[in-house]
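Apart from one protein chain that is not included, each protein chain of the complex appears where it belongs.
Let's turn to chain A:
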Amino acid sequence: MRMRRSRVREGRYKPLKEARHEEALFRRRALAGFLIIVACLVALGVRFSFLQIERHDEFSARSEANRVLTRPLAPARGLIYDRNGVLLAENVAAFRLEITPEQVHDLPATIARLGEVVPISDDDVERFNALRKSKRSYEGTPIRLKLSEEEIAKFSVNRWAFPGVDVVPYLTRSYPLGEEFAHTVGYVGRIDEADLGKLDKGDYAGTTHVGKTGIERYYEDRLHGEVGYEKIEVNADHRPIGEPLGRVAPKPGENLYLSIDARLQEATEAAFEGRAGAAVAIDPRTGEVLAMVSVPSFDPNLFVNGIASVDYAALLDAEDKPLLNRLLRGNYAPGSTMKPFVGLGGLELGLRRPEDTVLSTGEFFIPGQSRAYRDDVRGGQGRVDLVQAIAKSVNTYFYSLALDMGIDRFSGFMSRFGFGQPTGIDLMGEGSGVLPSREWKRGRFNQAWYPGETVIAGIGQGYWVVTPLQLANAVSTLAARGVPHTPHLLRAVQRGVDARIEPLPPAPPRKNVIERAANWASVQQGMQEVVRSGTARGIDAGFPYPIAGKTGTAERYSRTGTEWTSISASPIERHQVLFEAFTPADDARIAVIVALEAGRSGAHDAAPIARKILDAWLPGDQQRQAERVAGGGEGAASP
């Protein structure tokens, strides 16, 4: 139909295709096109003659004057501080050895002789050769960075023997606290091939390093600053003559103040005593991260000027994976730490009242099935309500609750606390863990969901996997009575050396994820009982504030099998252990989670570490509280 109509309309010209007509039409058009082309190219020729005849003298002069090089001046990178002004990343003056290839006759021989005066590794030579390709032969190319004073002295004595080799001052990035902040502040590294495609050539002219991981990478734009330039006259050999002719100063990058407290960070790392795991402390009122460590760690200073290949291989091959950022990408089965959340879900969805009880007999069965789901205590723990179920970590209560909830409502409720999604912290490369759901299983395995999987999800087992940061975020939201705050590290910025420190504006408030405050109170009571009389009793001994907590001891092998013997025979270090806590329990100012990759139980191994973190946090908090009272009680100001 449409065909015909268009034919009719076009029929005004010719009823059907007509070869002769089309050929004539083409010839006319080709001629017209050719004339247009010639006209355009003539215009181009006119443009050339305008530049080459009319303005020849001007450009000739500028070509002569093109002895003036515009040289970029790299801006100083912004510094990074903790919340109290402790320096975490700084720029220190250092000296490097540079070779100007043009002035050296036999480069390999010179490098070999130089190696006798100042140690030069094969890595150094390799890097020098790679770098040289991207530079002009009259430009100095560094061969050794960070010379020691002794090396400088030794070279200076022999300087006469090395024309074309110079000691040159430069600024290098340094991380005074080293390992403690490798997984948060991150590090800068030399700009490489991959970076070149992403960075603006103009802005980074003269800059040698760029943020590779952590805060250094996430806030690269703030830290970098703005490039400046100076014009210098050069002779025919491109050697600068005299003073610069003009100069536009570079603008240094912003100084960043993180929410982390370096003292707390140090105490947290020390509390692990080298055992592999991760811990996070968050202020639930704001989402500010007060401490976050991933153990073991590594020295970020090694990476700044290119890590030696042996060192890198050692880090890569180490069994406990120091390069892995466990905070963002570690995967832990959350285990019993999920019970307060599951219990809260039961109340919020109207499936349980706080006083409803369940009889724990040691074994739980799905109606009509013979497979047994076990309790921790053989023979069961009797009849328990919600508070007791949390305090004693009674599996049966949560098995039956999860089954009543069903997987869809279950994962729907849990996603309110951010499980199964990145928290959105200001760091790159965050993992999203796994929140089990019907859709997830279909997407991942293309299989249907089974009720037994809902049952074990009730005690944080099965497919469920969290990152330490995710867990901390969820506990922090719980501690804040359901008010979520995106965890973040950047607290304030300073633009310029003497400028005011400007706090970042708070993020817009988000919706409370708990509908009834009374439900929260029941769960919180259960978590307080954990510490007073339950699985982690005694962990609050001598602590001035009430603590709410929950242990987690996740099997690496499922407990749902029928064999008890394999469990009792398992070695001590067979579990992933966790502890979550917040304090003061009624009006939390800190939420902490500790995850250990191997341990006997959450109460035995993870909880004491959490207590050490809280002990380290306490003096500062008490001081702030005292100041607030003295200052006339401003209410909930920032700590």
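Here is the rule we go by: a contact is a pair of C-beta atoms (placed from the backbone, for glycine too) under 8 Å apart; a residue touches a chain by one contact, two chains touch by 3 or more; residues count from 1.
Please note the rule applied: contacts and distances are computed from a predicted model.
This figure omits one chain of the complex; the name its UniProt record holds, of "Peptidoglycan glycosyltransferase MrdB", "tRNA N6-adenosine threonylcarbamoyltransferase", "Anti-sigma factor antagonist" or "Phosphate transport system permease protein", is "Peptidoglycan glycosyltransferase MrdB". One of A:53, A:541 or A:630 touches the chain omitted from the figure, and that residue is A:53.
Note that of A:130, A:161, A:196 or A:310, the residue touching the chain absent from this view is A:196. Screening A:38, A:112, A:168 or A:517 against the full complex identifies A:38 as the residue touching the chain left out. Against the chain not shown here, chain A presents residues 2, 6-7, 9-11, 13-14, 16-17, 19, 21-23, 25-30, 33-34, 37-38, 40-41, 44-45, 47-49, 51-53, 55-56, 58-60, 62-63, 66, 70, 72, 136, 193, 196-198, 200-203, 205, 227, 229, 238.
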